[in-house]
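Read the structure below first, then the notes.
Every protein chain except one is present and positioned as in the full complex.
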Amino acid sequence: MSYQDKYEMVCGVETHVELATKTKIFCGCTTEFGGEQNTHVCPVCLGLPGVLPVLNREVVNLAIKAGLALNCEIAEFTKFDRKNYYYPDLPKNYQTSQYDLPICKKGWVEIEVIGKSKKGGITRAHMEEDAGKLVHSGDSITASDSSGVDYNRTGVPLLEIVSEPDMRSVDEVIAYLQELVQILDYAGVSDCRMEQGSVRFDVNVSLRPLGSKDFGTRTEIKNLNSFTAVRRCLEYETERQAAVLDKGEKVIQETRTWDENQGVTLSLRTKEEAHDYRYFPEPDLVPLKIDRDWVERIRATLPELPAAKRERLKGLGLSAYEAGIITSNKAMAGYFDQVMQKYPEAKVVANWIMGDLSALLNAGNQSFEDCPVKPYQLADMLLMIDKGEISGKIAKTVLEEIYSSGKDPAAIVKEKGLVQIKDEGALEKIISEVLANNPKSVADYRGGKEKALGFLVGQVMKATQGKANPELVNKILKEKLK
Amino acid sequence: MKTVGKSLAELHKLLVNKEISSVELTREYLDHIREYEPKIKAFITITEDEALKQAEEVDKAIAQGEEIGPLAGIPMALKDNLCTEGIVTTCASQMLRDFNPPYDATVVSRLKAAGAVLVGKLNMDEFAMGSSTENSGYFPTANPWDLSRVPGGSSGGSAASVAAGEVPYSLGSDTGGSIRQPAAFCGVVGLKPTYGAVSRYGLVAFASSLDQIGPLTRTVEDNALVLNAIAGHDPLDSTSVPFNKPDYTQFLENNVRGLKIGVPKEFFGLGLKQEVAAVIEQAIKTFEQLGAKIEECSLPHMEYALPAYYIIAPAECSSNLARYDGVSYGYRAEADGMIEMCKTTRAKAFGQEVKRRIMLGTYALSSGYYDAYYLKAQKVRTLVKQDFERVLAQYDILLSPTTPTVAYKLGEISDPVTCYMGDVYTIPVNLAGLPAISLPAGFTDGLPVGMQLIGNYFAEGLLYRAAYVFEQNTGYYKEIPGLLREAD
Partner (left out) sequence: MKISQQEIEHIALLARLKLTPEEINLYTEQLNSILECFDMLNRIDTTNVEPTAHAVELYNVLREDEVQPSLPREKALQNAPQAEDGFFKVPRIV
């Protein structure tokens, strides 16, 4: 029995996304991933006595851009606040964040689950600094005598996007997150490299009896770093809460952690932890006044976003499914558009991209970002098919050849002698030979067995290594067999 | 040649005319420091080697015929909450006993660039919290005018070292009066500049929205010369104001005719000692005789400034000092587990006053009390600021005593509330972010009395002019502590 028979889930997500800047939010250290521990640090991000923060302009630009992409209101006045709590990965023991006046609020994204769409509300989005990284001496934090602190990540700019508690199923949560991440990726706000931890999710989830309008007691599960983790965690947590409620007990409002290995959520409460963040305005930073010109300048840099792109692709004749697949990947979508500039047949382009080209990339462990087949090369190849210069079958070989050599399709066709034989004289000669060698089939056809024609076409193609123009072969054969 | 006690302009002339080298000058000051330190105890660190090296470089420049700036080759010392690369910066706290900053504060870079010779780091109340330098985590400093008395604080070492002739000038920091009050107690000139006029980058924060760095000197002219070197916009401090920095010495003109001086009656209220009031009243008469127009005025919200300050400053301090947790720098206590280590480290390495303010500030920001305390205090801050703005629209400057009393005896005040009351005339100025100067107004029973002049935002020049006129026409700056006279 599933929780869904008795309860409805209510879920909201806080998404922390790393903004795509070159430097940290308050100092000039690089944000590059993967440096040796404690080499991307300076007095400011180490929180040494006496240092002061200076805000990175690009952080504000990207936060505005994200807000616009997520249909948010952009604040005219916004400021930073200090969130005070002790943790060894936080050098100043306060995080510079935004409290009561975030830069973005009241937005939404369109989410779609099995053909039904709804709006997933966004309460707010605010700028803040990331903390450092702890490396534990043992297998886990609880099994370690000591830990090492690496402050390279400290001060990397984050945007925290807080959703409304609008999601009612795990599928809706995943759809919301996928759409959100896709939008941020398209907008160029973040690299959205999940495997590098540049997107992290905190989910708030509760259950309520079916038909109830009140919210149940929620738990918060922090620091999930993939869609799979969110799905598995929510599937576990909803069943756990359902079991608690079924027993007539109460869910405790608390923060839990997801244990990936065991596949369970665990309580994080400790006796010594007292939660009181004591927010107050950051005295070391001055407020921001964001005039509407600034917002419009950023708006002008917004590229086409996934939802608009999907609609446009549907308008070009793609099915909703095809449009969804193509736009699910920003690089693939960009590739599609580039091919379309030279070869504007959406269906054909989509088929090749989703089919043969994707298969090649998958097999070669590559992506559309670094696709060895340039968009113009695919377009040229498709044009050659249309002009009858190569057959569709030969084209598959040509594509493989472009993929491995990087050469242009025309050069490959010429080099390998793949050009179609459209010379009637030459074909007639070959066909005569084929007819002479297959008297039985000739007799069968003339005796009314239409199928024999197909065999003969095949023999001609074989003799020409597939280069014969199929239409021409048909025409000549039929004439000769009259 | 006796150079101790000479003005910066005189010392500069000696160097330029090659009557003395910077190394000789530095040695003379170092000798003087060695002689008086056992009594004064103004220094936490003496940087003899670094000083002589810097002096040699200036001498080389002079020898090569280079033109040197007004501070080049002249010794000075810094309050020990200003970060100096490679030189231990303790904030007079056991917490930072061995802290060696990997960077220089902006004011330090600017003084280095000006060729200044750093001879040491000066004692203070721990993390600049206190008004007597008795809260130093190391030792108290004595007042050169009476060794049994406090030099004031928190920049007690900065004021005492200048008064004792150990350095021609020093830098201090002022959050609620920490430059002006010790300047008053030690009979020297101390300026708290407009908030944002001097970069705070590298000043170990106490209360970020109130802290400012400023010079302590024997004379007004010296003060203007030092401000010339340290003031001005700094991109490393977001609260640093881009303004057109004048040459402050250009204001030193012996004329206050027509200057409108307001005397706020609230600054002559409860707690003001009769003998201090008498000196200040005499100073007011002097200004009148010199042609200034004096009028009484009112700043009705002044009585609320003190409680507002003692909410805002501890609140900011509780957050600013959270970083001292034993993790990546500073003292670490041995204890089992992270939380215990952190709690024990802070309990052992912070002194009583620091802990008290952290407790007070944490409470003021905590859930359920924020509106009643912190937010209320910020609103009161607005009212205090508006009072000043209204009055400064009518008057060029305001005049008051710097402190309600003269320097008190070491150990005399132990109750925190009584101690906090001593800052009642200086605190409102920090809340408003205005510039103010304290200068010797006269003496009572052989102890200096300080007069505070408050100006409009970025009107340091006008403060200097008024202070200069008073100084030149009274000559109190020529008085030196008995301690130094005996030695002559």
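Should a chain be cited, it is by its letter among A and B, assigned in written order, with residues numbered from 1 in that chain.
Keep in mind that, in the parts below, a contact is a pair of C-beta atoms (placed from the backbone, for glycine too) under 8 Å apart; a residue touches a chain by one contact, two chains touch by 3 or more.
Predicted model, so just to flag it, every value in this text is computed and none were measured.
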Write out, one label after another, the shown chains that touch the chain missing from the document. A, B
Residue, one of B:Phe185, B:Tyr373, B:Tyr425 or B:Tyr468, that touches the chain absent here: B:Tyr373
From the list A:Asn38, A:Thr255, A:Gln338 or A:Asn438, which touches the chain that is not on show? A:Asn38
Contact with the hidden chain only, please: which chain A residues? 21-23, 27-30, 36-43, 46, 54-60, 79, 86, 88, 93, 134-136, 141-142, 144-151, 270, 272, 274, 276, 278, 281, 283, 285-289
When the complex is taken as a whole, what residues of chain B touch the one chain not shown? 98-100, 102, 194-196, 209-210, 235, 238-239, 241, 301, 303-304, 306-308, 310-311, 318, 322, 325-332, 335-344, 346-347, 350, 355-356, 358-360, 362-363, 366, 369, 372-373, 375-383, 385, 416-417, 420, 430-434, 457
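We adopt the following convention: only the chains that are shown with their structure count from here on.
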Chain A to chain B: how many Å between their CA centres? 57
Hey, which residues of chain A end up touching chain B in the complex? 43, 46-55, 82, 84, 86, 88, 91-94, 149, 151, 272, 276, 278-280, 283-286
Can you tell me which positions in chain B touch chain A when the two form their complex? 81-83, 89, 91, 96, 99, 101-103, 105, 200-205, 207-209, 235-239, 315-316, 318-319, 322-323, 325, 327-329, 338-339, 342, 362, 365-367, 370, 374
